[in-house]
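Only one protein chain is missing; all other protein chains are in place.
Up next, chain A:
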């Protein structure tokens, strides 16, 4: 058992939204806490810290991942994209624009996770129906219950 009094640090290099960060971190740090508390990329939210709500969904090497379940040290040299890296300058990603237009949120807290999940879904094998989208988006809880508009926003982007 490690000595609880020792201060262990681990080196890690992460590429986040195209920028490289070489950091010395507490090996207990999750990707989520690293993004939020160290890099101050607070667009990614913590809702449960147990992979149960999806609020912290980000992309790691192009696939959606719950950042709260990922230890940062396990992602050395991985390509990470967060909500802050989705728009191109002032131009919103079509999914962001669709969420805005369809009112696919209320409080906005789960929204980053919903959008990152939805963008990843575009490259996943997903049937054409609303029910298919609902199933693949059910790892992202929206307690405000804006599900109908979330599905409408995703289907609009898929149809365009």
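The working rule: a contact is a pair of C-beta atoms (placed from the backbone, for glycine too) under 8 Å apart; a residue touches a chain by one contact, two chains touch by 3 or more; residues count from 1.
Convention: contacts and distances are computed from a predicted model.
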*One chain of this complex is missing from the view, so tell me which of "Heptaprenyl diphosphate synthase component II", "L-proline glycine betaine ABC transport system permease protein ProV", "Xanthine dehydrogenase family protein molybdopterin-binding subunit" or "Cytochrome c" is its UniProt name.*
"Xanthine dehydrogenase family protein molybdopterin-binding subunit"
*Return the single residue from A:23, A:69 or A:92 that touches the missing chain.*
A:92
*asked:* Need a quick check: the contact residues on chain A for the chain that isn't drawn.
replied: 4-7, 26, 28-29, 33, 36-37, 40-50, 52-53, 55, 82-84, 86-87, 92, 96-97, 99-101, 103, 105-112, 115, 131, 133-135, 137-151
